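A single protein chain has been removed from this complex, and every other one stays in its place.
Going in written order, the chains are labelled A, B, C, D and E, and every chain counts its residues from 1.
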Amino acid sequence: MVFLTRHEFFNAAHRLSNPHWTDAQNEAVFGKCANANWHGHNYELIVTVKGSVNTETGFLMDVKVLSQILQQEVCEPLDHKNLNLDVPFLNGILPSTENLCIAIWNRIEPHLPKGVQLHRVKLYETPRIYVEYFGPLLNN
Amino acid sequence: MVFLTRHEFFNAAHRLSNPHWTDAQNEAVFGKCANANWHGHNYELIVTVKGSVNTETGFLMDVKVLSQILQQEVCEPLDHKNLNLDVPFLNGILPSTENLCIAIWNRIEPHLPKGVQLHRVKLYETPRIYVEYFGPLLNN
Amino acid sequence: MVFLTRHEFFNAAHRLSNPHWTDAQNEAVFGKCANANWHGHNYELIVTVKGSVNTETGFLMDVKVLSQILQQEVCEPLDHKNLNLDVPFLNGILPSTENLCIAIWNRIEPHLPKGVQLHRVKLYETPRIYVEYFGPLLNN
Amino acid sequence: MVFLTRHEFFNAAHRLSNPHWTDAQNEAVFGKCANANWHGHNYELIVTVKGSVNTETGFLMDVKVLSQILQQEVCEPLDHKNLNLDVPFLNGILPSTENLCIAIWNRIEPHLPKGVQLHRVKLYETPRIYVEYFGPLLNN
Amino acid sequence: MVFLTRHEFFNAAHRLSNPHWTDAQNEAVFGKCANANWHGHNYELIVTVKGSVNTETGFLMDVKVLSQILQQEVCEPLDHKNLNLDVPFLNGILPSTENLCIAIWNRIEPHLPKGVQLHRVKLYETPRIYVEYFGPLLNN
Partner (left out) sequence: MVFLTRHEFFNAAHRLSNPHWTDAQNEAVFGKCANANWHGHNYELIVTVKGSVNTETGFLMDVKVLSQILQQEVCEPLDHKNLNLDVPFLNGILPSTENLCIAIWNRIEPHLPKGVQLHRVKLYETPRIYVEYFGPLLNN
């Protein structure tokens, strides 16, 4: 069992607000993150997969293939987009970093090659804040 | 003559589009940076001042004061804001990183203490792209 | 179950020496870290909490609240201090990075909101050395 | 139980190719990594050990000793070398990052002091790609 | 006058040796960098251009175009290559970081758009060593 990790990047706008709340409630809970005209981030996405090493290639999986999956399933749909408005697979999801991580897990997981398991989705919102998700089976 | 530099950060949304152009022209020139629903960045602001060392303090200037100027004049007005819509001192300015750099220079320069000169405003838009401005007197 | 992490910083002086040992013993074990006149570090503190996502906010917990706890309980008491002399909660503790990590865990843990568990305290002493502590329950 | 980590570096040339395959097969699987005249990397090696804290020293182990083990067992034999040709302990091993990680684990593990366990070998091949190995006992 | 900078990356093998010298001379001058079987690096290339801001676009030049020039003229010919053997434009050049910087300047300079000047080629060989070249006109 080895673990292979790839870093990717996307830049997006979002705002944090609960559509069932008043503006005052959103302002009270989310502060400047609720700004009606949006703000944005350079997100750094760090995805780890695990499995055994293929003895012929020395690879868990080809990291170029992992990168293509991340580009196609996550970076292309999210890069230079508004996460609240522009992304079908985020419809109805409040785009906190926590929820983004879970949505990205669900987006990537079906595309991994046979024998390779998704281990972790880690997402930096700023250089000082990140969230990690290890899938629905981890419940401490 | 020594040079003192301070790093600060702000996160903001923007889009690149020339209001005198059609959508098709903006799309042709700015590509995905013209997305009508905005995108955003974690900007890293790196400001350098220059001057002589005060023999009593060993300081060019107190870096905490420099940080307060940057916070008050740049980070507070720009952080978690939409650079096209929310910032009075960017009114009418297309918020490219080049134009932001120049606007930030103009915003900071009047607030520096006597005897301290602004040397450089450096602004990272992404970890791989930055712009520098050395003021209106530098013309190669 | 998701994991949320926040980076903070503090700068401090310390020395490594066992008060029950002679200077020669301390010098033999701790080398230049035993320097009688102290040395110091820019510590980077990286704290991870875990729990479930609040469906109304999309948050495990508000990262600003996590930051405030770290500032109040760790950074303010330690920043620009001497870890051997100036910090009541480190009294009698040899300030190795290992011991600092455990002391910081004990300092933070009682302040987390209900439903949020402390997962990891990670402390960089230099850019090439760090220690992690996952709490008293992890005994491998 | 605490965890102590040390970063080290080495720069090396390698190529990925299976000696039982034709050039065309190697090119098809490994692409430009199969270049017959080699390419190379600045590898960053990050090694974590675990155990309990010695109450007299405050150390899990002396990080200078850990660094010396890594230098002697890994960095000196690999730095400024060709990983396919120059390294006896890599003989017959296709030098993928996955295989390097496992070989480095096997190389370090016998040299750790009594009471200290090797926890993880993490190896960056580029700033955006890394592999981790937690030893032969981890089989998920 | 503003300055725009773009970071790119390539991974390559090389060795330092003067073909007019004996092996012993090369070993004496270049040490382990003369290893006959090559070694390699993750090079980070940082290129700065300068000029005035186009008032219609807010751009000095489109950074995507700058990136394409760097990819086409530098990264594609050098990435996953042997700098001593595989690169026509480095024929007969001892691939020290100094010489690489100058060769990269000469390679990029003719491709910049009208009105945009090449200002600096900066090349990291390791995270702790870099070389800069400001062109043939700078002679202090």
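Throughout what follows, a contact is a pair of C-beta atoms (placed from the backbone, for glycine too) under 8 Å apart; a residue touches a chain by one contact, two chains touch by 3 or more.
Bear in mind that the values here come from a model prediction, so they are computed numbers and not experimental data.
Colleague: Omitted chain: which shown chains does it touch?
Modeller: Within the full complex, the chain not displayed touches B, C, E.
Colleague: Per the definition of touch given earlier, which of E:45, E:101 or E:118 contacts the omitted chain?
Modeller: Answering carefully, the residue with contact to the hidden chain is E:101.
Colleague: Given the full complex, what residues of chain B touch the hidden partner chain?
Modeller: Contacting residues on chain B, toward the hidden partner: 1-8, 48, 50, 53, 56-60, 62-64, 117.
Colleague: Under the stated touch rule, tell me which residues of chain E contact the chain that is not displayed.
Modeller: The missing chain touches chain E at positions 16, 18, 29-31, 93-99, 101-102, 127-134, 138-140.
Colleague: In the full complex, which bits of chain C touch the chain not displayed? Write them out.
Modeller: 9, 11-14, 32-33, 35, 37-42, 79-82, 85-86, 126-127
Just so it is clear, only the chains that are shown with their structure count from here on.
Colleague: Go through B-E and D-E and name the pair with more C-beta contacts between its chains.
Modeller: When the contacts at B-E and D-E are counted, D-E has more.
Colleague: Work out which of A-C, D-E or A-B repeats the contact pattern of C-D, with more than half of the residue-numbered contact pairs in common.
Modeller: A-C
Colleague: Round to the nearest whole Å and give the separation of the Cα centres of chain A and chain E.
Modeller: Roughly 34 Å separates the two chain centres.
Colleague: Going through chain A residue by residue, note those that touch at least 2 other chains and give them in order.
Modeller: Residues 127 of chain A touch two or more partner chains.
Colleague: Name the shape of the chain contact graph, picking from line, ring, star, complete and other.
Modeller: Contact map by chain: other.
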